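Removed from the display is one protein chain of the complex; every other protein chain stays in position.
Chains: A and B, in written order; residue numbering restarts at 1 for each.
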Amino acid sequence: MEKKKNNKKNISLVFPNRMYLFAVPALLLFCVFWVFPVLQLFYYSITNFNGINYQYDFVGFKNYITLFREGTMTNSIKNTLIYAVIIVIGSNLLGLCVAMVLNIKIRGKAFFRTCAYVPALFSAIVVGFIWSYVYMPDSGLIASFLTLIGLDGSKFNLLGNYKTALYGIAAVEIWKSFGTTMIIYLAGLQTVDESLLEAGRIDGCNEWQLIKKVKLPLISSTITINVILNVIAGLKAFDYSFIMTNGGPGKSTNTLMFTIYKIAFTDQMMGKASAFSVVSFIVIILITIFMLIFMNKREVEL
Amino acid sequence: MALGKKDKEVERYEKLSPAIVAIYIILILFCIVIMAPLVIVLSSSLREASNMKSPLILFSQFTLSSYITAFRKMNYPMQFLNSFMTTGGSVFAIVCIATMAAYPITRIKRPLSKGLYYFFIAGLVIPAQMVIVPVAQMFGRLHIPNTRFTPMIMFITCSLPFATFLYAGFMKSVPVEIEESAYLDGASLFTRFVKIVFPLLKPATVSTIITQGLWIWNDYFFPMVFVSKSSQYSLPVGMIQFLGDRENPAQWNVLFAACILCALPLIIIFAILQKQFINGIAAGAVKG
């Protein structure tokens, strides 16, 4: 007891409580322009506000009840989760592999690095449009390529198919975002101490064992950052459903954010969209916290 | 010393063994797959606006007329300047505000710090589309007028969670002992922060500048919402003006040209500075 108190006193001398003043600007901006609007969203979720007319009524929990009854909620949560999982696995695997290869001392590293990163520099609108030509049925880039190598390209209709459309747009997201993931991995890999690898080689480890036993544990914090960033990007998925498929065919690529946007801006039901936002906000935050705790624990174990 | 070591490494490439050749072949194929869609952009942007042939017919025409149209209609120099000022200003502010916020969060070991940390992280998961109407109302309530700098408020706010998350992560790896000895030497809290902690966070600063600078430069949403005059638009808003809708066919060739004009500054910066970027990130991650 006494010791603890003492300890606390010691810390507060070097790091006094007035240090919290440092966080005040960030906190103020954050509260005024982010937290307060979010709270207002909670408030709108129990009204029938349409986003334009401020003479709205309270409807209680009607919006929430409608949401759960309709089933749009489960559909978009399911789509979003699938999408997020694909992004996390695809982007991290690809990014890590490319980073490993580019970490070998080879010529033209800078060129390959730039190539991998260039897609990230383009705006999502243009990326979406180009890829709709890559995916175009009959005469698109992939369909033509399939025909060229003797397969039946006319059957290829990725975005027009209920089962594959979601994977199609997830692939585009991976194409655009894996460069960023790779750069972060590359940075992480460069921190791995060469002498540790040398020691491993002397102990008779092969390359695969080196990667598994030495490199991966050493970059575990990098993995955490990348996974969390990709999870969040996946859960916030909006751009490609919006640009490439418009949620279609049918509702097969309706993600959480796309559905919210559609309810708020097309259907003009700000109240219902707010209720949707509140629920998805809770879902996303639960997933993120769960991930964060899980990853941090793993990091320590490694 | 570190520099000397690095120079030596650069000179010593792996010898051309079969494995390395295979890696080259895979890398080149990989680059082709990655770049193929972008070749379509380049080829289409070199056409006239009225040439609506399928974009898959590559390089059927070479003219800069689409670029000229895009350049003129976007008022490129003006919008470039707007983009440059808002991106630069926002990134600068983010770095200042986020490092300051991360400092007490990581240094003071108390539940309050942890609470603040998760409070900021929670902001990370909220997309802008979701809250834009209440945010706009807040601007109205505070009587913040629409100017070219108005979107910066939202750029800074939206970047804060990520930047704070990143800085807090890096700051944990900066040893407390350095600060304790500085404290004993009589350095004030503020001096310690500016002179000792901040320079050690360079890698996190580099990552913040890259990631946040990139999205701010490419973002059209906030400028579109909070800017009213076309002379005050940033490049991405200028660009989406060429994007069509159901009753207005898009000017794809011009849009592509505009997109390349918009991304060009970034590509140049990345190509020149990538070494610094990556070494910058690497230098700090050693301790992490």
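In this text, contacts are C-beta pairs under 8 Å (C-beta built on N, C-alpha and C of every residue); 3 or more make two chains touch, one makes a residue touch a chain.
Just so we're on the same page, contacts and distances are computed from a predicted model.
Novice: Consult the UniProt record of the chain that does not appear here and report its protein name from "SpoVR family protein", "Polysulfide reductase NrfD", "Extracellular solute-binding protein" or "Cytochrome bo(3) ubiquinol oxidase subunit 3".
Specialist: Of "SpoVR family protein", "Polysulfide reductase NrfD", "Extracellular solute-binding protein" or "Cytochrome bo(3) ubiquinol oxidase subunit 3", the absent chain's UniProt record names it "Extracellular solute-binding protein".
Novice: Of the residues listed, A:87, A:118 or A:136, which one is in contact with the missing chain?
Specialist: Answering carefully, the residue with contact to the hidden chain is A:136.
Novice: Out of A:87, A:172 or A:269, point to the residue that touches the absent chain in the complete complex.
Specialist: In the full complex, the listed residue that touches the missing chain is A:269.
Novice: Since one chain isn't shown, list which residues of chain A touch it in the complete complex.
Specialist: 24-25, 28-29, 31-32, 36, 40, 43, 48, 50-55, 66, 132-133, 135-138, 154, 157-162, 242, 244-251, 262, 265-269
Novice: For chain B, which residues lie in contact with the unshown chain of the complex?
Specialist: The missing chain touches chain B at positions 49-50, 52-54, 69, 73, 96-97, 100, 129, 132-142, 144-146, 190, 194, 220-221, 224-226, 228-231, 233, 240-252.
Everything that follows uses one rule, which is that only the chains that are shown with their structure count from here on.
Novice: Let me have the rounded angstrom distance from the C-alpha centre of chain A over to the C-alpha centre of chain B, please.
Specialist: Distance between chain centres: 16 Å.
Novice: Would you tell me which residues of chain A are touching chain B in their complex?
Specialist: Touching chain B: residues 11, 13-20, 22-23, 25-27, 29-30, 32-38, 40-41, 44, 51, 98, 101, 104-107, 110, 112-123, 125-127, 129-131, 133-134, 139-141, 144, 175, 180, 183-184, 186-188, 190-191, 221-222, 225, 232, 235-236, 238, 257, 260-261, 264, 270, 277, 281, 284-285, 288-289, 292 of chain A.
Novice: For a test of understanding, state which residues of chain B touch chain A in their complex under the given definition.
Specialist: 9, 12-14, 20, 23-24, 26-27, 30-31, 34-38, 40-41, 54-56, 97-98, 100-101, 103-105, 107-109, 112, 116, 118, 120-127, 129-131, 133-135, 137-138, 142, 153-154, 156-158, 160-161, 164, 166, 169, 176, 179-180, 183, 189, 193, 203, 207, 210-211, 214, 218, 220, 236, 239-240, 243, 250, 252, 255-256, 259, 262-263, 266-267, 270-271, 274-275, 277-279, 281-282, 285-286, 288
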